[in-house]
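All protein chains but one are shown at their positions in the complex.
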Amino acid sequence: MSLEAQPKTPKEVEELPQVTIRFAGDSGDGMQLTGTQFTNASAIFGNDVSTMADFPAEIRAPAGTVYGVSGFQLQFSSSAIYTPGDVVDCLVAMNPAALKVNLAELKHGGVIILNEDGFTEQTLKLAGMDRNPIKDGSLGKYTVHSIPMTQSTLRACEEVGLTGKEAGRCKNFYALGVVCWLYSRPLEPILDFIEMKFKDREQLREANKRVLRAGYYFGETAELFTRVFRVRKAHLPPGVYREVHGNEALAIGLIAAGQLANKPIFYGSYPITPASDILHELARHKQFGVKTFQAEDEIAAICAALGASYGGALGVTASSGPGIALKAEALGLAVMVELPLVVINVQRGGPSTGLPTKVEQADLFQAVLGRNGECPLPVLAARSPSDCFEVALEATRIAVKFMTPVMVLSDGFIANSAEPWCFPNTGDLDPIEIEHTDEPNGENGRFLSYKRDEWLARPWALPGTPGLTHRIGGLEKQDVTGNVSYDPENHQRMVNLRQAKVDKVAEFVAEQEIMNDPDGTAEMLVVGWGSTYGAIRESARRLLRKGVRVAHVHLRHLNPFPRNLGAIFEKYRDRPVLVPEMNKGQLATLLRSKYLVDTQHLEKVQGRPFTTVEIMDAAEELLAAKGAKK
Amino acid sequence: MSLEAQPKTPKEVEELPQVTIRFAGDSGDGMQLTGTQFTNASAIFGNDVSTMADFPAEIRAPAGTVYGVSGFQLQFSSSAIYTPGDVVDCLVAMNPAALKVNLAELKHGGVIILNEDGFTEQTLKLAGMDRNPIKDGSLGKYTVHSIPMTQSTLRACEEVGLTGKEAGRCKNFYALGVVCWLYSRPLEPILDFIEMKFKDREQLREANKRVLRAGYYFGETAELFTRVFRVRKAHLPPGVYREVHGNEALAIGLIAAGQLANKPIFYGSYPITPASDILHELARHKQFGVKTFQAEDEIAAICAALGASYGGALGVTASSGPGIALKAEALGLAVMVELPLVVINVQRGGPSTGLPTKVEQADLFQAVLGRNGECPLPVLAARSPSDCFEVALEATRIAVKFMTPVMVLSDGFIANSAEPWCFPNTGDLDPIEIEHTDEPNGENGRFLSYKRDEWLARPWALPGTPGLTHRIGGLEKQDVTGNVSYDPENHQRMVNLRQAKVDKVAEFVAEQEIMNDPDGTAEMLVVGWGSTYGAIRESARRLLRKGVRVAHVHLRHLNPFPRNLGAIFEKYRDRPVLVPEMNKGQLATLLRSKYLVDTQHLEKVQGRPFTTVEIMDAAEELLAAKGAKK
Amino acid sequence: MSVTEQKREYTVKDFGSDQDVRWCPGCGDYSILSAVKKVLAEAGVPPEQYVFISGIGCSSRFPYYMSTYGIHSIHGRAMAVATGLKVARPDLHTFVITGDGDALSIGGNHTIHTLRRNVDITILLFNNQIYGLTKGQYSPTSPFGKKTKSTPMGSLDQPIAPMAIALAAEATFMARTIDMHPKHLMATVKRAMEHKGTSFVEIYQNCNIFNDGALAYAQDRKVRAENVIELEQGKPLLFGKDMNKGIVSEKGHLKAVRIGEDGITEDDVLVHDEEDSESYHAMLTRMRYPELPEPIGVFRAIERPTYEDLVNGQIERVIERKGKGDLQKLIVGRSTWEVHEDEAEAGKG
Partner (left out) sequence: MSVTEQKREYTVKDFGSDQDVRWCPGCGDYSILSAVKKVLAEAGVPPEQYVFISGIGCSSRFPYYMSTYGIHSIHGRAMAVATGLKVARPDLHTFVITGDGDALSIGGNHTIHTLRRNVDITILLFNNQIYGLTKGQYSPTSPFGKKTKSTPMGSLDQPIAPMAIALAAEATFMARTIDMHPKHLMATVKRAMEHKGTSFVEIYQNCNIFNDGALAYAQDRKVRAENVIELEQGKPLLFGKDMNKGIVSEKGHLKAVRIGEDGITEDDVLVHDEEDSESYHAMLTRMRYPELPEPIGVFRAIERPTYEDLVNGQIERVIERKGKGDLQKLIVGRSTWEVHEDEAEAGKG
């Protein structure tokens, strides 16, 4: 590690187990980039990291307004972590609005780093502040560092030859430099990034480098900081890591599925927040034969994907809640024609347009039950950014094995968060085996398009194959032959078969694992799904440290449920079951009806993830209540 | 009653408590009309009646094919009945295909009336029959009357001056005449009908009258019939009755709602089986100011209805499962903007296009849970054709009282069935009171579009009103003001408020009634919803006659559940709870999760209603199993 | 939409709401907002008589910034919502605000069906040739080969012309105007409002964040004259800085010519006629940059009864013939029978 990477005059170095920083500024201030770079540097340094982005719903609201504030939070740690942090240790605020919006989550005594130049009469007014908090003493309980970042940035760029406007835009790297110094971060990975990003733009490259260093040296030189902090490397399982975002991991997972199945991916989609980035990502990887299709709407997107599947491609479509609603009718068709299809819902706040850039888990009912008729399909949920890769692979395996559409649930938190990913070696990934029928499977050379295999899947016969011509469609079809049939008993049989097929997926996938309770003696059970994983896991671990034993079951399979889930509830019978969800109890409803288990619900429908403390408190309260009852 | 109405030479008259007849023929044979006329005559005579239509999915499949068979079944009775009958006493079949398709449901020893002329070599072949069943003795266990109806019809029309083709089309009235004689039905109502229907077509009028009488007199004269049957008047509650079909009753109910609310109905819809007839019916009643809008698709239909509601009309939209799926996104908007809207789903067989002309109850999940986000709305179900009227009224009351979309579930059975309706006097119907805010409700003359009343409803301020301008939309809004808000706590509050509002509907509507168990000692509880009403009610009554006491709870309110439903389950705790549904247990799922009650499910997903016997058997088995366990 | 109420005095301020405008600084939407407010202020009809209905998109935030009634509905469906409102409430002045994605991608079908019905509403389509709100994917009006987030190697769909779609949908009023040409913009919006029936206005709008300058050929004063023809009723189709170029039709084939060259005189040039005929209007819709200059102004303005008038007309006619509906009669239906007290023994619950 070069000299640059270590504070040269360590005034006083305090070791911390972990730190949570939030960068906040205008949408145009580049806070997402700043945060990502800091994360990257931390990960490469060897910390465990977890991030969360918080976008405004507006593209670029007028500068200085509270609704235009864009935030990026990360936690970096010397041990394994699972959340971007409950409370913020250090807040970087580029203007009054950013300060105002984020102050509540800063811990008492936390560090504030302000761009002093951003606190003008006008920006204060825009943020609805009467007085300048830098001056009025209202920030007394925090450690405030007010730095004229814009000025300093301009000065650092003086000789580079940028316009003032251009140079001003680099101020986020100044802030980044300051923070790097304060938390003893190496600059090299960031300098490398600048090198690559501005490969062809000499002036910008030079400017950003200078500004970054200027911020860093300012920290070193200024009398402002009496001590700096250090977070040691984390003890992660050995292996090679990269950082990955949720939507990115979904895209990589889909491409991997295509490669492992030796099939082209056809991705039909209509842009929608927070799912669009999957489309953007896939469109960049045409060398894998991926075909991306930006459709005229969500219905066309899913229908095209289904058509592609009929032709033998791996049809995939993605959207968020409102767009998934539009796909419901076509999903019914997919269930009826029994073709493989992967449908991804990156959930956001609802109902209706709701909170488009915020997180929520309220589309579970829609995924499992939101269609006309008896219309079952497997539903999987990813629990973290890197888990998206696994889930994309598994969803594809199920889709082709069972000839069925599969729904994958992610959410706005996972989509835009990053975490270290101990990625696999492609050689270790099981191939996805697909057999296309190429011979008649009935008597007298007849092709029976709905004759099922041992998994109850029908054959996937590709158009173009001689002797296997057949017609499929949305009308009920005769068992085995696939001809249209209005026969009453046949309908019942087909309804049962479609259900039985989906139920059989439970035999195909792994049993449910119980975490945090090796000997089965935990005092309670917490059941979760999706992106609450990190918060629940973290709280279970922290409770353990307090001597409270909490078993954690985190469901990837939401339909059908894992085959041993009933047994798990049996096992924990008479112990409280807590189900924390970012909705009003959707998983709880499904569990209660299926297992008649009296779950306790912890809900948070606020467009932001659970904090660890919220879950710990709920668990402890529940135990206390139970104790009191005894 | 005129002479014509009574068989002149009653060979032998057998009294029957009730009779089930099925008319079956080609789609073009006029079987629906024939059945309707017989029903009408029976109702006017004083029987209780219940009917069921069974259409093919094809418009008019080639004559003589099995998939082109159209059927109409009715039961008429000397006591109150609730179903169109389990097994058929008398089958009228106009051709081999009609015989083939319907024979299985004829009781042993039942009567078959055949159009002998319809059994040609060609039609036999079309029906896939090697031999003529009239001649090969295969119908030995039935009483078969084979009558050359086409010939006789042509002869009866000889002097009227119709073409042979036109005359031939009258043969259904010949069949009707025969059946009227056999069951001692008066001809007068039918003759009146012919008079009216062919008001302007002298020849057809004459021909049909002659043919009807010819059939009747044939019965009287022919040696074929050794006895005729009579079903006495039923002892119905006193009052004036009419016959009504489900879709018709929905239309009348909506119009009544409009009149009682003093509001125009705006009905936006896209045609779909089996909902289209509501549109057709409403379009005929423009004198009530009803505006019907045939939209370009289901989405436009609901959006237009919502727009109309914003303007102060009563917005209504209807479809069937696949079309309701398409409305899901807009329903979310309706929930968010909190405007009154009635959404009707006339359910059919699913999933996907499924069995478009058949009955099913598998859209309950879709109605209650099938949207993105936490998106609650009240759901009501009609239990019989005439109940549709009540439900349409109640849905409207709830929609305007609570400012919410309301989903009404009907189904293909109710839609096309008829029953006697002891219709209300308009003077006895409560008006629907609507108050449109016309003054600012906030301080300083501000209008607060989301300030709620004691029912948690927001004000319905109409565009055009000075001082109340406001904007609504699908983004989350601030409590009270209705401004767009991304605030986390506000989102939770609004999600809770929307749920609380819908939950409050339970306080507004009646408590759940328990039938068939006045003293609470029944051995078991049967819970149903929708069109299973008749079959459950009938089986409960028949079980009672056998000494088996079964309490019957039939839910109109599926979301929220009636406020005393929990108490009812408490009351029957430890007694079996049977939930018969024409789906795989959707209501059962909701009940189980809400009340943790271990329901037993009886499912039938065959595109046709339960028979009484099926439910009786299930109930008895359940009791036997319980007995055995003891 | 006809504005016939008694006029009072209003100012632009009367039409602005108390909500902060949240578009990106420099966005073309601002000038459209300001033009619309000005036109309304001049119309003299109070704010509460207007309803602005939008779909989803940057442009669709518009209603929040007006002090009128409004609905920010769902993506692509604003016209359907507006249709229902207008049929229920013909007295209200109803605007639809939409974008090129909202109106031509997901909402394309509603656009067509609204136009053919001729509901009396005013549609303003903000065409920035991009999806703004979702951060920059190509739209149905983006040129072929457009590089965007979703098409890093260029888009592959042929763009469609909103005016061509409108005519195919039997629009009674269609016009095009430009965000950066405020006078023309205001005049066009005013004409659209005054039209009785669906008026459809395409507004070229700059998205300076994701598609800056895409429409500069028409927006930029410096080049506009060469690339745009300002349509005027009864006037020949002339263009160019010196107005010395014109459009001729040779047996149905359009050509740009220079007056005075090859014996061409102004008489050979097509003459604009808003009212007549379809085939001429059809030709106008096919004029596209860079092959031909693009017309701006009112392409077509014809009379046809509005949908809501027709709906009400049918109701009135029935009532004239049969009188107002009698609910009791409807409920009673065609034939009834009575069950008397003494017949009633076993009840039917």
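A, B and C label the chains in the order they appear, each numbered from 1.
Just so we're on the same page, a residue touches a chain if its C-beta (ideal position, glycine included) is under 8 Å from a C-beta of that chain, and two chains touch if they have at least 3 such contacts.
What you are looking at is a predicted structure, and each value in this text was computed from that prediction instead of being measured.
*Asks:* Sort by label and list the shown chains the missing chain touches.
*Replies:* Counting the whole assembly, the omitted chain is in touch with A, B, C.
*Asks:* From the list C:Tyr10, C:Tyr30, C:Tyr217 or C:Tyr280, pick the residue that touches the absent chain.
*Replies:* Looking across C:Tyr10, C:Tyr30, C:Tyr217 or C:Tyr280, the contact with the absent chain belongs to C:Tyr280.
*Asks:* Give the residue, chosen from A:Ala300, A:Leu364, A:Ala382 or A:Ile432, that touches the chain omitted from the document.
*Replies:* A:Ala300
*Asks:* Can you tell me which of A:Pro96, A:Pro133, A:Gly177 or A:Gly268 touches the chain that was removed from the display?
*Replies:* Missing-chain contact among the listed residues: A:Gly268.
*Asks:* Among C:Pro159, C:Pro295 or C:Gly325, which residue is in touch with the absent chain?
*Replies:* Answering carefully, the residue with contact to the hidden chain is C:Pro159.
*Asks:* Touching the absent chain: which residues on chain A qualify?
*Replies:* 40, 43-44, 46, 48, 79-80, 189, 192, 233, 235-244, 252, 255-256, 259, 264, 266, 268, 285-291, 293, 295-297, 299-301, 303-313, 315, 329-330, 332-333, 337, 422-426, 463-475, 483-484, 515
*Asks:* Footprint of the hidden chain on chain C, which residues?
*Replies:* 105-109, 112-113, 116-118, 140, 153-154, 156-161, 164-165, 167-170, 249, 251-254, 270-271, 276-280, 282-283, 285-287, 304, 307, 310-311, 314, 317-318
*Asks:* Extract the touching residues of chain B with respect to the undisplayed chain.
*Replies:* Given the touch definition above, chain B has residues 58-63, 65, 67-68, 270-273, 276, 279-280, 283-284, 286, 292, 294, 296-298, 322, 352-353 touching the missing chain.
The rule is simple: only the chains that are shown with their structure count from here on.
*Asks:* Please tell me the distance, in whole Å, between the geometric centres of chain A and chain C computed from their C-alpha atoms.
*Replies:* Centre-to-centre distance between chain A and chain C: 39 Å.
*Asks:* Nearest whole angstrom, what separates the Cα centre of chain B from the Cα centre of chain C?
*Replies:* 42
*Asks:* Which residue numbers or ranges of chain B touch two or more of the other chains?
*Replies:* Counting only residues that touch two or more other chains, chain B contributes 329, 332-333, 473-475.
*Asks:* For chain C, give me the residues that contact two or more of the other chains.
*Replies:* Touching at least two other chains: 56, 72, 74.
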